[in-house]
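Quick one: the structure is below, questions incoming.
One chain of protein is taken out of this complex; the other chains stay put.
Up next is subunit A:
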Amino acid sequence: MSFKDKLLSSYIALEDHLEFDSPLHDVRNNAIKIFEEKGFPTKKDEEWKYTSLNSLLKTDYSVYSNKERNVELQDVRKYFLNEIDTYKLVFIDGVYSSFLSETTHDTLDVCLMSAALNKKKYKPVIEAYFNKAAKSDSLTALNTAFTKEGAYIHIPAHKEVEKPIEILNFSTGNEAAMFLQPRNLIVVGENAHVQIIERHQSLSTNKVLTNSVTEIFAEKRAYVDYYKIQNDVESASLIDNTYISQQRDTVCRVHTFSFGGKLVRNNLNYFQNGENCDSTLKGITILKEKQHVDHNTLVHHISPNCESHQDYKGLFADSSVGVFNGKIIVEKDAQKIDAYQQNDNILIDDNATINAKPQLEIFADDVKCSHGCTIGQFDEEALFYLRSRGIGQKEARGLMMYAFANTVLESVKIPELKVRINKLIANKIGVNLGFEL
């Protein structure tokens, strides 16, 4: 039985436990039909030209974990942003861990998707927002059909959340191979501010494939800062689908730090549904060995007087592969748009590959769109400068890689996180920098 067939029969089993009169039931049924029709994407799909899921889909993943496994705080503590106080939503093999989490219902809701789906008081929010921003591609539909658990975050109007929210998905290796599908819904009310950090981390070397969907709704004047830390083990792969729907006067920033995992596909989609939106998409990718990371971004400019900024940097060693596919659509009515896209890459070794494909579809006539892409090696002049100061070739190259990647961090608003990422970068590159001074 193929993995697709296995999923389809799992859905039939799941359906038995669902409320048939829930409006969500139709959403699920439609979604599974889409998945059944389209199946997993292949390289024949234009959007998947450079990334193949084939080898990943040969594995017989468990769709549900049969055993529950306890995880001690000491095993996972290092993955939390310990330096500061945070709200935490922790999931172990797709199951919520109340022991490791720190939720709240005090003025804002930082809680579980499963609770939101089942409790009456959340019904209006679920009905208004759930699956409303997500596209109906097959992987998102697959996640929608199986929606069960994930983060539910609702920030009421004018609320400035005083501490960041961490969403942490751990897999324990309980099953020989695990398929996880977290589903997050984040609604940020008018003039509310929130900072969120998301991380997927495997605690074993057993295979994991995660197909995650996050929907973020920013109501007018909302401010959202979202950080994705992708530094997983070699046996873990991630398909991360994020949909951001912005109303007028909103600022939404997503930083994606891709340092690990076997295969990572980021589908990051922005929809500007009101005037004066600011969308920022930034990423640092540092890969080695046979790692593969594919950034697929979409900024859909639907309304006038908006801006978007994309800045992705990549460092590729060994035979690693990077993909940057950045699409900007400017609709006919979306005049006075300022859309900027920059993608800079350094290939460290001869066998490393980067596939870069900017796509601009512009239907308005009064817009400013710019895009640039560089693929390069090291600047010899700079290398000489460092070496002339007594810094050996290896360390000098490391410092230059660090300097190259570092500029993306300027817009990280949580200082402790910035230090963390800095250290991660230095560590990935193998430079020995003192941070205490």
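We adopt the following convention: contacts are C-beta pairs under 8 Å (C-beta built on N, C-alpha and C of every residue); 3 or more make two chains touch, one makes a residue touch a chain; residues count from 1.
Following the convention adopted for this analysis, contacts and distances are computed from a predicted model.
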| item | value |
| --- | --- |
| Which of "Lipopolysaccharide export system ATP-binding protein LptB", "Fe-S cluster assembly ATPase SufC", "NADH:ubiquinone reductase (Na(+)-transporting) subunit D" or "Outer membrane lipid asymmetry maintenance protein MlaD" matches, in UniProt, the chain that is not displayed | "Fe-S cluster assembly ATPase SufC" |
| Contact with the hidden chain (one of A:T42, A:T205 or A:T407) | A:T407 |
| Listed residues A:T42, A:S136 or A:Q393, member touching the removed chain | A:Q393 |
| Hidden partner chain, touching residue among A:D106, A:D350, A:D365 or A:E381 | A:E381 |
| Contact set of subunit A toward the excluded chain (per top definition) | 379-382, 384-393, 395-396, 399-400, 402-403, 405-407, 409, 422, 432-434, 436-437 |
